[in-house]
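Have a look at the structure that comes next, please.
Every protein chain of the complex appears in place save one, which is left out.
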Amino acid sequence: MKLPKIRELIEAIKALIVGPYTSKFPFKPHEPYPSFRGQPVYNPDKCVGCLACEEVCPADAIGHEDITDSLNPKRKIIHYTDTCIFCGCCEAACIADNEGIKLSNEFDLAFFDRKTAEESIEKDLQLCEICGAVIACKDHLKWIAEKIGELTYSNPTLYQSRLKSLGIIDENITSVLKDHGRSDRVKILCARCRRETTLTTV
Amino acid sequence: MDTSAEQLHQGKFNIKSEKGDETRLFIDLDVCAGGECKECVIQCSYNYHPENNGIISVAELATYYLVCRKCEDPQCVKSCPQDALEQQKEKDNLLIRHNMLCISCKTCSHACPYGTIYPENVPYIVHNCDFCLDRRDKKDEPLCIKSCPYGALSLKPKDIELPENTYLAGDNLIIHSTHWEREKA
Amino acid sequence: MKLTLRALLKSPWVFHLSTGSCNNCDIEILDCLTPRFDIERFGMLLAPSIKHADILLVTGSCNRKSVIRLKRLYEQAPKPCLVVAIGECSMSRGIFIHSYNCPLPLDKIIPVDAYIPGCPPKPEAIISGAVKLIQKIKGTL
Amino acid sequence: MTIVYLIIYGFLLTAVLGLIAAWIDRKITARIHYRVGPPFFQPLIDIIKLVGKETLIPKGASRAMFISAPVIGFASVVMVSALLWGSNNNLFSSFLGDIIVVLYLLSIPSISIMLGGFASGNPLARIGSSREMKLLLGYELPFVLAILVPVIKSGFSLKLGEIISFQAQNGAFATYASGILALIVCILCIQAKLGLVPFDCPEAETEIISGPMVEYSGTGLAIFRLMKNMLLFTLPFFLIILFLGGFKFSGITILYSVLKYIAFLLVITVIRNTNPRLRIDQAMKFFWGPTTGIAVIAVVLALLGK
Amino acid sequence: MAKSVIPIGPYHPLQEEPEFFTLTVDGETVVDIDIQIGYNHRGIEKLSERKTFDQSTFVIERICGICSTNHPFAYTRAVEDIIQVEVPERAKYIRTIIAEGERIHSHLLWLGLAGHFLGYNTVYMWVWKLREEILDVMEILSGNRNSYAMFKPGGVRRDINAEDIPLVIKKIDSIIPTLTRLKKAIIDDPVLHARLKGIGILTKQEAIDYCALGPTSRASGVARDVRKDAPYGAYDRVEWDMIVTENGDVFDKVVVRILEMYESIKIVKTCLQNLPDGEIDLNIKDIPPGEGIGAAEAPRGETFHYVRSDGTNRPARHKVRAPTFMNLPTCKTTVIGETVSDATIILAGVDPCYCCTERMAVRSIKGKKLYNGQDLIRLSQEKTETIKKKMGIK
Partner (left out) sequence: MTREELLKDIKDRFKDDIIDFIDTSPTRVYIEIKPESLVKAATYIFKDLEARFNIASGVDTPSNIEILYHFSIEYLNVLISLRVKLDKKKPAVASLTPVFKGANWIEREMHELLGIDFIGHPDLSRLLLADEWPEGVYPLRKDYKEWDKKAIRDRGV
């Protein structure tokens, strides 16, 4: 008969000699492997505010709020830590070269009040100069303009945004004219007004 | 026209309608797309996804079909970060949005100079319209028709002569628009 | 009373309760007992009976069937008893938020003292969450 | 004077030593598991914490019994400890038959657990209690037999003090064959008395008290736990008195005394960590069969003077 | 002794999940078992219809954490079955690596818990210590210890970095010696032989009748393994053996699982060493209407997914069948007639996990509650001791 107890005893004695396997955490900080999927963090400089991350999030952990009643309309993008499942979809979908939102290595996220479990960034919003509807974030329009290069110049909404961002036209200039005529076509417009102006100013 | 809605009634799916092929769904883009679509509450009787709003896919299809200028060098396609939009060269430059790739960033919508693509027409969760194939001759016609406050939708018999500014898209959809012309299909 | 509360923080016995989870959170809790993490270092033990528990670790998305049990067990726990929600499921129900069988988030059912997000949280996160909670309570003493 | 003994020796000293013992026990277990284990003050903190907790009395319980059971058990441990310290230190001359009193008192903790379990009205607790009872019946016979050995060896003295002094003159009983056998039996019995693996069937999981204690919370549980921890000291202490000549507190012998105790503790811990649980009928068979046999042999040997 | 009812669960401290068995016992013998599930039902099939095909992988990954990868694996295969495409070679290998890594961790987890049920707490600790290495590997490869978020229809989400591979292989190699020691300790252990052999026998015919799966069926001599029967992923590109034993008792189930870990280690290593270059994702454009079926061999048996698409990017119906759903009812035959002490380990032998099954009770038992789950574990542990006694081992 083999002696099973002996094996166990040897291992037990070994355990006593080798000492515990326990990590030093929390007395020494723990570094997860670089690939670890932790808390997603927005980078307000990179993010263009397109909200694709909100759309693709499987857990509905991202929301947004458009604040349009002020002079300075803003889009607030909110990430809810208490809902996020740290899947990385938002990062994978992010149109700003996957850098607008990035999963960090942060795992230590405990909190005590769910109301505080949110991180948000704000992006400047562009409103339609005719109907006042939200078009997109200013950065998003600039981003498109850069992406499609010279094609931008066939789209007043985009090239105006671009000129503004380059400081060629004043940020604050908005046309007040509302003549349903040709001048309408060179404003920053939402898709709906764009279609309408195209229709009415043939 | 290989949009999802199309495939559905091309019989690739096993819900072939038993009856009711003799009418087509009619959408008037002058009324609908020009209207405040955001505000209208459309009910849809599409069965597979109860929260589905099929008219979005119909509007998407109709605008690609009729409103889109089929640009030579399309801004929308070029701007799409996911390469989800495609101009189908073999299909008369008709746009198609691949629904597994699109992330609904709305970039295409902002990039199109003609405002063809409304942001709400490119949702991430794709809606589908099966044109209510099996309900068309029943009393309870497609719910969308009843619920449209502007009367943009109706059912039209299959065998009518298409009036002016009215176009046939696929087998089941008739689009009417006075603004956008197109060779009759 | 102060002393005993302090003692409670040094010797929190946890009772683990799954209300319809995917197991991962539960496994990570069990993992905390095992050699790598060994929460006995902090005096924590896994209590077999709710009567002995100081901390209730709740995981899972509170499904209709288990919610009844959850409430009953919470009532049986001797106070002071802290409740810690572990994992996204137990906070907001995470990805199961629209499930027909998960009508309420945990903190609408019983009061929750701390939340440890993660899906599943790393054992390190659980430990540091517990430590944070203890520190917070110490602060109020 | 007696009161002071009770408090200082019976309670304070024993409790402190018992808590230390509990810590050593848990620590060694953890190390065998490759873990770190609890900090030094952990057992004490556990007790303090439990005292501060709400005490719930279950609905179906008989209240008085439920509350008094832990107190009875605890009191008996305090008394027995005081008695043992007393005879060990010769603080008061032990009276005739104190060994019988000790034996009697030592079974009270088990009985109190039993009573508590029955009183709580919980079916689980009841099961635990009935097991505790059976177990008690099981180990008491060999235990008494084994304890007869030192009594016989010391010339039929029923005084603890005399047993100690006899050993001081003639060497510890554990050096005799009969003493060793009796000691082994006793160790097994105290393992059962302590409710440790492999004889922890009345209680559930290894570290945590359950079974009869399933309904106890707060102070009641604290008293039971403290009682157990104290027993972890007192029982080996009793054996040391009987077989190893008690503790001495002069010069280098302190070290020797401590070593004696640690050795006992180590044996107990190792037994509990390398063995799974026994089923109750198995445990009883074990005690009434081989254990009693060994005890009888030990008694016979002792009578023969071996 | 009259018949009594033993409820096990729904919450007992050592089983991670809520479950509820009621055993009806006559004396020491189990005469009936009623299995109630539903404490874990989260309506995943319905939820999946709300999400896109892409998002659904995350929902079904959360069916259960123990084999959190085999559900997406089966599901993505079902979706790919609709489109009739093959994923790129590299993606296949990566999928296989993740799935096998998970199998190792799952079997280790089970072994630890089974050790606990038998009263070997020390084994539980030692095995779980081993498991940490595998979890580290998974964290390196996928970014989390569980819930790997690697799969998507058409490929995988994350590539494996070439620089991680040596570390991963080193970590995997490091568990082999300890595993071997454990294997010897368990397979040679006479006590375990006595304790586990011949109890909870599921005969070959019963295994077929109940449509048992995975190790449960393989231990009964039914050579069923999706990885061999209908090879997917990279399973037909690497050498490995299916472990089949004949007796169908709990001991054989243990053996099957232990030996399978070696095969898994072999597969993971071969895959890592031969990882082909190329794309990791097909970038599926549309999912046509249709229906598809996917299966994958999870640690506990075959997971089975049926997906119907209506041409949108959401499944129109998604049916999930977890292995336990088929395996758990086998308890009815295996437990009945055995003693109470054995019931736990028999139930555990199936490695039941209710999460997926439940995508499946407080039923008040009118009878007297005489034991609970813990008692059962204890009984089980006691029996180990009894046998040890008989064999003269202390």
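We call the chains A, B, C, D and E, going by the order they appear; numbering starts again at 1 in every chain.
Rule of thumb we're sticking to: contacts are C-beta pairs under 8 Å (C-beta built on N, C-alpha and C of every residue); 3 or more make two chains touch, one makes a residue touch a chain.
These numbers were taken from a predicted model, which means no experiment stands behind them.
Student: Which displayed chains does the hidden chain touch?
Tutor: Per the contact definition above, the missing chain touches A, B, C, E.
Student: Which of these touches the unseen chain: C:S61, C:N101 or C:S128?
Tutor: C:N101
Student: With the missing chain put back, one of C:K10, C:K51, C:R64 or C:K132 would touch it. Which one?
Tutor: In the complete complex, the chain left out is touched by residue C:R64.
Student: Taking the full complex into account, find the residue in E:K171, E:K204, E:K266 or E:K319 that is in contact with the omitted chain.
Tutor: Result: among the candidates, E:K319 touches the missing chain.
Student: In the complete complex, which positions of subunit A touch the hidden chain?
Tutor: 80, 82-83, 114-115
Student: Going by the touch rule given at the top, which residues of subunit E touch the chain that is not shown?
Tutor: Residues 36-38, 41, 43, 45-46, 81, 84, 208-211, 224, 229-230, 290-293, 295, 302, 304, 306, 308, 316-317, 319, 321, 325-326, 328-329, 358, 360, 362 of subunit E touch the chain that is not shown.
Student: Please output the residues of subunit C touching the missing chain, sorted low to high.
Tutor: Missing-chain contacts on subunit C: residues 63-65, 68, 92, 97-98, 100-101, 103-105, 107-108.
Keep this in mind: only the chains that are shown with their structure count from here on.
Student: Under the document's definition of touching, what chains do subunit A and subunit D have as common neighbours?
Tutor: Touches both subunit A and subunit D: C, E.
Student: What chain pair has the highest count of contacting C-beta pairs?
Tutor: Chains C-E share more contact pairs than any other pair.
Student: Taking the mean of the C-alpha atoms as each chain's centre, how many Å separate subunit D from subunit E?
Tutor: Each chain reduced to its C-alpha mean, subunit D and subunit E end up 44 Å apart.
Student: Could you grab the centroid distance between subunit A and subunit B? Build each centroid from C-alpha atoms only and quote it in angstrom.
Tutor: 30
Student: Provide the list of subunit A residues touching at least two other chains, using ranges where the numbers run on.
Tutor: 5, 8, 12, 20-22, 32, 56, 58-59, 85-87
Student: So which stretches of subunit C touch two or more other chains?
Tutor: Residue numbers touching two or more other chains: 34-36, 38, 41, 46-48, 94-95, 119, 122.
Student: If you go through all the chains, which pairs of them touch?
Tutor: A-B, A-C, A-D, A-E, B-E, C-D, C-E, D-E
Student: Can you check the complex and tell me which residues of subunit D touch subunit A?
Tutor: Contact set of subunit D toward subunit A: 28, 30-37, 273-274.
Student: Note which residues of subunit B are touching subunit E in the complex, please.
Tutor: Residues 2, 4-5, 7-8, 12-13, 15, 48-49, 51-52, 84, 98-101, 124-128, 130 of subunit B touch subunit E in their complex.
Student: Enumerate the contact residues on subunit D facing subunit E in the complex.
Tutor: Residue positions touching the partner: 32-35, 123-124, 127, 198, 201, 204-206, 210, 273-280, 282, 286.
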